[in-house]
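First up is the structure itself, then whatever we jot down about it.
Omission of a single protein chain aside, the complex is shown with its protein chains in their original locations.
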Amino acid sequence: MSEPVHSIHPSARIGANCRIGWYAVIHEDVVLGDGTEIGDHAVIGPGTRLGAGVKVGPGSVVGKQPSSNARIKRKPAALSPLQVGDGTAIGANVVLYAGSEIGEDVFIADHASIRENARVGSRTVIGRAATVELNTTIGSRVVVQTGAYITGDMTIEDDVFIGPRVSTSNDKYMGKRPYAYQGAIIRKGAAIGNNATLLPGIEIGEEAVIGGGAVVSKSVPAGQIWIGNPARPLKPSSQEKKGE
Amino acid sequence: MSEPVHSIHPSARIGANCRIGWYAVIHEDVVLGDGTEIGDHAVIGPGTRLGAGVKVGPGSVVGKQPSSNARIKRKPAALSPLQVGDGTAIGANVVLYAGSEIGEDVFIADHASIRENARVGSRTVIGRAATVELNTTIGSRVVVQTGAYITGDMTIEDDVFIGPRVSTSNDKYMGKRPYAYQGAIIRKGAAIGNNATLLPGIEIGEEAVIGGGAVVSKSVPAGQIWIGNPARPLKPSSQEKKGE
Partner (left out) sequence: MSEPVHSIHPSARIGANCRIGWYAVIHEDVVLGDGTEIGDHAVIGPGTRLGAGVKVGPGSVVGKQPSSNARIKRKPAALSPLQVGDGTAIGANVVLYAGSEIGEDVFIADHASIRENARVGSRTVIGRAATVELNTTIGSRVVVQTGAYITGDMTIEDDVFIGPRVSTSNDKYMGKRPYAYQGAIIRKGAAIGNNATLLPGIEIGEEAVIGGGAVVSKSVPAGQIWIGNPARPLKPSSQEKKGE
């Protein structure tokens, strides 16, 4: 087969030994490190910087500027370009915004999206179809499993485990009254179970464990296990035995 | 860089000052209003009509005809083209079907999808990765947050707030017996919390509030706050204080 047809803006700087797929689009001022691989139909937005060995899957949009119209409250300001660290792998049909920083050796699975002004630490996994909203900080070695929803204005410290389909929110009054958006704060080493729900502004303490399907409306002290709707501490006698 | 390469069918009518991205595909009989912007790799299906100033993000499929095979019960009939009102913004990797009408100044975020025969009122927001099924009507100034699932045959009136990851269903017997599909009816100004579950056929009254993680199996009167699994009214003494 002939060399792939694609579009590379003349101002882009392409490292050594890069592979660029069919119909990919590399916009102005993009910088690709050595050995990067860009999949078929991927779009790399203006100014985006991808480190050495970064892989971008087919159909992904990397370094997108936020859109807006008459309906959007928080107008996007001019954003700095997206930066992605060495060795990070990005799946297919992913959407990543400008204005964010992704660390080294991060894994971002298919259909995931990460908004602007987010920070993702090194060696973290963002699962398939997981969504991370704006202004959120995620530490290193975090696992965010498939389909989890990480709201805006949220903090997730290092070594946290977010189970599949966990849901969070940051607006206590659901648009009815003014409120300073505040998502949950999840401390180091905590683990949140499958499809659990975290209400706005709560804190999950270090190494705390939230059971699958729990609905957490209050802050949870470090090291405790909470389950149920509304979530309550598991009885001490049971805490030895259980951990799911 | 040279002008973008793309495919525009000769029967399409393109307004003044439109921008069409790399490898975009504009199919037959499409009508684009003045100042529309079509992203890289976007596909605009046959006959689709986009109003003035509409933006379509990269990789989106707009005006798709329903697919089917031997397994699909409700065969798609011939559908009228999709119509999208002036000023509406559509994100990246979105899928919108033919046979639907989207109002003016609507915002549809990345990875969202809207099926055929849906109506979406003006100034409504359909969040990231939210899905709206067929035959559903959504009013004006509604907010459907990230990842919410709006089933088919559902009605959402004006000014409703649907929290992130809310889930709904329209088949009481889960395919086991014949049933006239009926999703929830959500009256004007109601608010549904993060990851709440609404069972088929119920009604949520005007300005009612459903707590995060609630599982609602009965209709909720106007103005009440319900929480829990199964959801029950919050005690009157607490209703003054709470609202999350």
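Order of writing sets the labels: A and B. Residues in every chain begin at 1.
The working rule: contacts are C-beta pairs under 8 Å (C-beta built on N, C-alpha and C of every residue); 3 or more make two chains touch, one makes a residue touch a chain.
Worth saying up front: this structure is predicted, and the values here are computed from it rather than measured.
Peer 1: For the chain that's not shown, point to the residue among A:Asp29, A:Asp110 or A:Glu206 touching it.
Peer 2: A:Asp110
Peer 1: With the missing chain put back, one of B:Val56, B:Val215 or B:Leu234 would touch it. Which one?
Peer 2: B:Val215
Peer 1: For the chain that's not shown, point to the residue among B:Thr48, B:Asn93 or B:Thr155 touching it.
Peer 2: In the full complex, the listed residue that touches the missing chain is B:Asn93.
Peer 1: Mind pulling the chain A residues that touch the left-out chain?
Peer 2: 1, 4-5, 21-23, 39-41, 55, 57-59, 87-89, 91-93, 105-107, 110-111, 123-125, 128-129, 143, 145-147, 161, 163-165, 191, 193-195, 209, 211-215, 227-229, 243-244
Peer 1: By the contact definition given up top, give the residues of chain B that touch the hidden chain.
Peer 2: That gives, for chain B, the contact residues 7, 9-10, 23, 25, 28, 41, 43, 59, 61, 64, 67-72, 93, 95, 111, 113, 129, 131, 133, 147, 149, 151, 165, 167-169, 172-177, 195, 197, 199-200, 215, 217, 229-230.
Throughout what follows, only the chains that are shown with their structure count from here on.
Peer 1: Between chain A and chain B, how many degrees of rotation does a Cα superposition need? Round to steps of 5.
Peer 2: Here the rotation carrying chain A onto chain B measures out at 120 degrees.
Peer 1: Would you mind pulling out the distance in Å between where the CA atoms of chain A average out and where those of chain B do?
Peer 2: From the centre of chain A to the centre of chain B is 23 Å.
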